[in-house]
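Every protein chain of the complex appears in place save one, which is left out.
Note that the chains take the letters A and B in the order they are written out, and that residue 1 is the start of every chain.
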Amino acid sequence: MSSSHFPTVLKFLRRRLWLAVPVIAGIAILNFLILQLAPGDVVDVLAGEAGAATPEYMAQLRTEFGLDRPIYVQLVFYLKSVFTLDLGFSFRQNMPVLTLILDRLPATLLLMLTAMGIALVAGLALGVISSLYVHRWADRLIAVFVLITYALPTFWLGLMAIVLFSGRLGWLPSGNMTDISADYTGLTYAWDVTRHAILPAATLATFYLAVYAKLVRTAMLESYGADFIRTARAKGATETRITLFHALRNALLPLLTMLGLQVSSILSGAVLVESVFSWPGLGRLAFESILARDLNLLLGILLFSSVVVTLINICVDAVYAFLDPRIELQH
Amino acid sequence: MYRIILEHILQNRAAIAGLLLLVAVILIAVLGSFYLPGDPWEMANAPMLWPGDDPDSPLGTDIMGRDIATGMVSGAKVSLLVGFASAFISALVGITFGALGGFYRGWVDAFLMRITELFQTVPQFVLAVVLVAVFKPSVVTAVFAIGIVSWPPTARLVRSAFLVLREREFVLAARTLGMSDPRLILTQLLPNALPPVIVISALNIATAILTEASLSFLGLGDPNVMSWGTIIGNGREQVVDAWYICGIPGIAILVVVLAFNLLGEGLNDALNPQLHKR
Partner (left out) sequence: MSELLSVHKLATCFHSRRGIIRAVDEVSFSIAAGETLALVGESGSGKSVTAASILRLISAPGRIEGGEILFQGQDLLKLGTAAIRQIRGNRIAMIFQEPLSAFNPVQSIGTQIVEAIRLHRKVSRKQAFEQAVTLLERMGIPSPAQRVHEFPHRLSGGMRQRAMIAMALSCEPDLLIADEPTTALDVTTQAQILELLKELQAANGMGMLLITHDLGMVAETAHRAAVMYAGRVVEEGSIDRLFTAARHPYTAGLLASVNIEALAPGTKLPEIPGSAPSLLNPVQGCAFAERCNARHALCDKQTPPLATDTEPESFPGSRHRVACFLPARPDAIPLPVESEAA
């Protein structure tokens, strides 16, 4: 069944990728607008603070950008450079922006995906427990946890986790992705990265975990009232089976919708968490570029992270269509 | 109608808890400025005093000897100001986009919704960071940046309300009376679409306070105004040895955000009594 599904999935991906083009163009235009509205002219902003780039280079940039030409010509120039993946040059880091970003991307993706995994699994577990013991103490306890977590500043949670788990207890490292002093390879390297990833990933996951727990609880309670649950009971299925194969399976759908809506927010959260834990990803890069007032790099990160969000959203939609047969991939 | 809503709010435990917490924070902000009129940036005492070490600095001092209690009062004002102001901007933009899209439909709606989607795709916090960094950090830029990144949900909400409302009899009646479009939108449709906007705005205040704290934490706060995020950002290097510097303002953020979340939840229950009954 899944093998005959495959070409449809490819077609779906191709169509969605084409649909993403205007979105990315829109974000590029937004970037261009920010540059236009920023104090100073585009080249001042692009080249960073004075002294970072040579005056000759800035003059060359001005002609290249056609700053004497009308705005729409400048926009076309800008869009062209974006779509040829030319995000400019970071004078602070002395490297092309794209290279810098691609260098840091894997770490961010690792952090994001781990956090999403933790949030999904733990959120599902808490949501199911909540729905099974509805209005009893376990449910109330989870409700209080959710309420507090909604109000927790992520970066503060990260700092407090460092105080407790790295400071007082000394269980886990407080920053970076690997132990810089050691030179691990293979499995020991993987274990080292895992140890370093636990605190930042758990910190980033906490908020979403609470959101999912609340959502799964509602969806499960709604499912339990559904006709098909009664059918399953009438068939003689056990309550465990009904919970896992019928109620939970259907509660996954709203969960996935929520996940898709939150990809961009998770990426935002990653920026903060990375700067707390010195995790060498895009967020840390953004933090460094804020400190260095490297606006060109910052704009590149904004553009690129939007692209990442768009791509992950396409994946989420494909998974959704796979889980819900009522969604047809072609049409 | 609004009196009934008020009664519902006063019967709602979550809303009352939120209101009480909020009143407490406002009191701290107001009374605090009387009792602690000092400059939160000035060295007031010996550095790194723990809370309770010296009655002159009840909440302790940071590494530069700045009084944390004075900073907390200043931070309360900043948080409330940024929260309300940016939620207001967010509501204004959201209502405009949603109302125009829902009222005129067609290409206007399509165009406005594309822009809304765009703003939902861009990681909101990263955009806020870029805006504040480009336009130089200050309370005003923070307010605008947060307002600009947080309006899409409001726009969607208003749009769907308008799509339903515009077909209702009283709107058709007003239309046949020859009422102009702007008047129709402002006097007939908007008042009926407002209740859910009030709920989402309360939640927007909470998010705005969190975002402001995050921006200041990253060093993008107003360099002249001490906010809770700034205190945490300044204290993060010593967090393991002196966790109170980060801990105290963090708890304050937690309490204020919790207050607005509870208030929003309570408002939601009060405005949807049929949901409440279940």
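Some observations on this one:
Definition applied: contacts are C-beta pairs under 8 Å (C-beta built on N, C-alpha and C of every residue); 3 or more make two chains touch, one makes a residue touch a chain.
Keep in mind the model is a prediction, meaning the values are calculated, not measured.
When the full complex is examined, the chain removed from view is found to touch A. Screening A:190, A:226, A:261 or A:315 for touch with the missing chain picks out A:226. Which of A:174, A:250, A:275 or A:313 touches the hidden chain is settled by the complete complex: it is A:250. Within chain A, the residues in touch with the undisplayed chain are 1, 226-228, 230-238, 245-246, 249-250, 253, 323-326.
By definition in this document, only the chains that are shown with their structure count from here on.
The distance from the centre of chain A to the centre of chain B, each centre being the mean of the chain's C-alpha atoms, comes to 23 Å. Taken in their complex, chain B has these residues touching chain A: 114-115, 117-118, 120-127, 129-131, 133-136, 206, 210, 213-214, 217-220, 229, 232, 236, 239-240, 243, 246-247, 250, 253-255, 257-258, 261-262.
Contact residues on chain A toward chain B in their complex (touch as defined above): 22-23, 26-27, 30, 34-35, 37-39, 45, 147-148, 150-156, 159-160, 162-163, 166-167, 174, 261, 264-265, 267-269, 271-272, 275-276, 286-287, 290-291, 293, 295, 298-299, 301-302, 305-306, 309-310, 313.
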